[in-house]
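Let me begin by handing over the structure; questions about it come next.
A single protein chain has been omitted from the complex, and every remaining protein chain is retained in its original position.
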Amino acid sequence: MTDWLWLLVALPLLGALVNLFFGRRLGEPASGWLALIVVVASFLIGAAASVGFFTGDELPETVYLFEWIPILGVDAAILWDPLSALLTLIVTGVGSLIHLFSIGYMHGDERFPRYFSFLNLFIASMLILVLAANYAVMFVGWELVGLSSYLLISFWFTKPAAAAAGKKAFIVNRIGDWGFLIALMIIFATFGTFDFETIFAEAPLMFGVGSGTITAITLLLFVGAAGKSAQIPLYVWLPDAMEGPTPVSALIHAATMVTAGVFMIARSAVLYELAPASGVVVAVVGTATALLAAVIAVAQTDIKRVLAYSTISQLGYMVLAVGAGAYSAGMFHLTTHAIFKALLFLGAGSVIHALAGEQNMFKMGGLRKPMPITWITMAAGWLAIVGIVPFAGFWSKDEILFAVFNRGDGWLILWLLGLVVALLTAFYMTRLFVLTFVGKPRWDDGVEPHESPPSMTIPLIVLAVLALGLGAWNTPFRLSFEHFLEPSFEGVPHPEGASTSEFVIFAGLVLVIAIIGLAAAWWRYTRDPLPAEDGSFWRNALAGFHVDDFYGRTIVAPGKAIATWSSEVFDRKVIDGVAEGTARGIRDAGSGTSALQTGQVRWYAAGMAIAGILVIVFFLFIGGAF
Amino acid sequence: MSDIVTVDWYLILAAALFAIGVAGVLIRRNALVMFMSIELMLNSVNLTFVAVSKELGLIEGQVAALFVMVVAAAEVTVGLAIIVAIFRLRASANVDELAELKG
Amino acid sequence: MPVLALLVILPLVGALAVALIPARRSELIYPVAIIATIPQLVVAGYILVEFELGTPALQFGEEHVLIESLGIGWIAAIDGISLFMVAITALLFPLAVAASRSVTERVKTFMVLLLVLQAGVFGVFIALDLLFFFAFFEIVLVPMYLLIRLWGSENRAYAALKFVLFTAFGSAFLLAAIIALAVLTGDQFGLISSFDFRLMVATELTATAQLWLFLGFAIAFAIKVPIFPFHTWLPDAHTEAPTAGSVILAGVLLKMGTYGLIRFNLTLFPDATVDLAFWMALFGVIGIVYGGAVAIVQPDIKRLVAYSSVSHMGFAVLGIFALTSQGLQGSIFLSYSHALTTGMLFLLVGMIYDRTHTRAIADYGGLASIMPLFAGAFLFAAFASAGLPGLSGFIGEFTVLVGSYLTLPVLAIIAGFGVILAAIYLLWAYERVFTGPVGNDKLETLKDIGVREVLILVPLVVLILVTGVYPKPILERIEPSVEAILMRIEAVTDYDVPEFGTAGEQVDVEYGPIEPGEKHDDSSEGSQGEQHGDEGEEG
Partner (left out) sequence: MAEAVTFGIFAIVALAGAVTMLVAKNPVYSAVGLLSAMFALAVMYILLDAHLVAMVQVIIYAGAVMTLFLFVIMLIGVDNPNAYGPRPVSQSIVTWVVAGVFFAAIVLAGSGAWVTGSAAFGTADLNGTIENVADEMFGTWTIVFLSTVMLLTIAAVGTIALAYFTGADDDEAAA
């Protein structure tokens, strides 16, 4: 079966190419269906190939495709293990649903085929990332998802904001990639290869726990992860990325691409285990990000920006988990988050679609009636992210918090902050849900909300069912998800599981906190009239605490000033000044001596004659004639 | 070669011719005659070459003389062409009237 | 068959053919000029196909002694270092000629100059007699000067003069160094002088001699590459030159610098190379960051691409003086790839300039909705230039960075910033030119690129893509020659090349007499599962 794995990448790539070159000829629905079919096919291949992992009788395998950069020993190769299988299924599964949704959502767009081409390209890139058998190929996928993200965010490029957002996303990601790149250099200098297998086998033999080299590698890898997974200080691109079409936000900026950083840390678990200091840094950054993003999310008015900050916050959770060494908990939250956040985004997309592009939640309200399916499915997503039993988010979030608590000591602070984030999450998500679906309609005149077409509602329903039921995959009573991933985390110590009594206490605590947040928001936003949110906290939080401005003033503006100075002054005045000064000096010397040239040939001749005499005398002199 | 006429004689003759050439260049105002003086100087140098070649038993001296002749021939054609061109412009071959080389 | 001599002769024949077209049949000039570039492409293709893998030997050798006592003769050969320089030269000239449709004044002279230029460039890359090398190196200046001077834009006189003065300044040192080296070589082999590269390699030089000769060569090549702070001629020359001139300048002429550094500096002066490697690499890295930063704020799109060249060529220099197999291979690959990507960018800028006659970024906006095909091509080239994996630019930069970290870690880390800067200047430029609402009414009427222009771009797109996904055929041809250079440096000096990956396999180091085509069976196909890095200790 693994012989066919290359098709996983090849099929979406083919779809992308066909749509790119022949999309216009295929026309509107056909190109979308083609894109959908290749992704579904990839999903089926992935599912068929991963059956063995579910039954537990297949071992991880590396599939060599071809030699890529011989001098660096890099092969294009696929590492097929439960971790990559899981991500493959998420990417292609959620991807298929979002392709389906997009067929409805992008209806009537004149660049419809182009959109699906980019979407397929993204799927292919993401699969390269998750299937990579070495860091170099992973970096390829890493950059290519950045490319497809860029293309899709700025898909409506005539809007300056969309174009700028795409650029910003790519550049901020590149800053993270710089860290990744340097990590790659150190890895090669240390191990002489990029292969996961070799590195993970040799690292524990070569280095002890706490080694400087491994700490450097892991920290630099985390810089890359921070860029891709939108962690402090590189998270600023993700809210802006909401300028892209909503299904894109759902797929790339919620479910899949942004989790790549978490995936990469989980993939490098062996290295992180050797560098506890890095783990602490990762966990602290993750917690801080989760908290900051949750606070900002509370004040947002744009439905997609709430979800964007919520995504950053949830990513912070995942990063906290992998930083704390709870890799499978982190991966499980990644999985459930992929489902419910995709659901929430698609639901938001459905709403925006229905309201003809309106994204301000204060202009929604009461959509429960005209959009029943969206309402119900959205409710499932809402309860899942808030963490209500038995929705998926409850199980995964609980597991992370429990793992952090179990580390004890200073980790308890992180655990407490995690609880605060849970409270805030419950608050802002309820705010979103209530403002959108409950209460009186506040939409503009002339807007007629309507339920979306089946191509959009079917994915919502599927995702809602998963958001409800997926938690059962890994409950403290039945840790089948952890067992499933076990082959990928060989040699990585397991965090202890919870006993039933512990679980009841902790889960109960989390649940109570979530319900408090939920109730508070429900009470606040079902009032009539709605509370005015214009205090200084609300204004600053709405503006994301002006972090963009801060970066603009401290990094972008001075950088541009230096570059301008280099270009205008250093190049033109200093370097060219030296060059032109030399030229001018020579010219002046020339015109000075030219005064001696009277133009009278006779004087030249006399000069030559006298010089000739002098030469002869000179030779006579050194010849000893005098 | 007899022992009466030594290389010194040839060299003195060459020196005399050369000095006359120098004088010609410096004193004559007719461009053509100045040119002839230059030719005379080149010839005197040739004589030196050939004489010394004989003296040292090295054929190179004669080769050098031949090269000098070639260069002289080239120089004469260009020089005369310049003189003709100047004459066409000024209707005079008086060098003192020319100051085109003024820097 | 003397295929290499053909490379020099064919363009001249072509130039003659173009020159003989009578004035009343001027419509023939353009097609004939294009046809005149095809045979070179065929010859280069033949060389690529027949090139023997796995040996550092100089291939397709030709040797005719002209002046024995002075050691001057026509010596030409190709190895992995020059192979792709020749190939890229053969490829870019047809495209440059084809892209010169918009030249309307003195077309014939223009085409003749381009063809003469090609002959000169081929000569540079194949000549192994340093006198011939120098002659070709200088001959190239003349047509290039005229191309800029006669067909350039507003400020062409300044740019052309600056180009010639800078380059000639370096050439003076080069000539002095070549003659000095030739005399020293002659001394050791009982001749007055010898310009034979192979004898020069065998010459033993004192450390002082190496140092001065190295500097003499390096200044000329540093100006050509260009290495900071000798780069200021480049933005002016690029900006003012006609499209074909910019393409050739960026695609081929700059490579003469990196080629020279590898072929001559590294091979002939190993001691000096090892001593000065850090400083050369340092200036390369300054160039990377400086060029990238300055490119961001350029208001003129051609200047932007020009400064991006400074940045990219900095990577090439860093790779060369990292003195690792990875760095050198990456550097040569990068030179090749930079020719494709920057060549494509200049072609694209030329296409839009032909339509609007402005290069100011501020004059554009929203072009993507008017010229989608053009915008797509530009974005492709921009990403290729920014080193997106899967495209050829990445292979070079990545290999250079990884390779230079082995010996110059700090510099490699700083060089990594160049990757960020590349994304900033290219995407920001793309944003301002192509996205947003349409900038002004004049842009509304522009036509998208047509069949002829697409045909010009297709070969570049295909090569960028194919060699980015599967660079092995190129890298494995470069490798033996690079290994040979490094082995020689190791043998002569006390420098040790760090060995990782598949690098450092034993290859034949001798610069023996050049014989075409003996088959070696012990090719350097790497065994995959070789144990790596078990002696590694953290550094």
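Order as written gives the chain letters A, B and C; numbering starts at 1 within each chain.
Throughout what follows, a contact is a pair of C-beta atoms (placed from the backbone, for glycine too) under 8 Å apart; a residue touches a chain by one contact, two chains touch by 3 or more.
Not measured: the values here are computed from a predicted model.
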Touching the missing chain are A, B, C
List the subunit A residues touching the unshown chain?
-> 602, 606, 609-610, 612-613, 616-617, 619-620, 623-625
Residues on subunit B facing the left-out chain by the touch rule are 1-24, 26-30, 32-33, 35-37, 39-40, 43, 46-48, 50-60, 62-63, 65-67, 69-78, 80-85, 87-89, 92-94, 96
Contact set of subunit C toward the excluded chain (per top definition) | 67, 69-70
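Here is the rule we go by: only the chains that are shown with their structure count from here on.
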Once you find the CA centre of subunit A and the CA centre of subunit B, what distance in Å lies between them?
-> 86
Counting in whole Å, what is the centre-to-centre distance of subunit B and subunit C, each centre being its mean C-alpha position?
-> 52
Specify, in ascending order, the residues of subunit A that touch 2 or more different other chains.
-> none
As the complex stands, subunit C meets subunit A at residues 162, 165-166, 229, 231-232, 235, 290, 293-294, 296-298, 307, 325-326, 329-330, 366, 368-369, 383, 388-390, 394-395, 398-399, 401-403, 405-406, 409, 412-413, 416-417, 419-420, 423-424, 427-428, 430-431, 434-437, 470-472, 475-476, 479, 498, 500-503, 526, 528, 532-534, 536, 538-539
As the complex stands, subunit A meets subunit B at residues 591, 593-602, 604-606, 609
In the complex, subunit B touches subunit A at residues 22, 25-26, 34, 95-96, 98-103
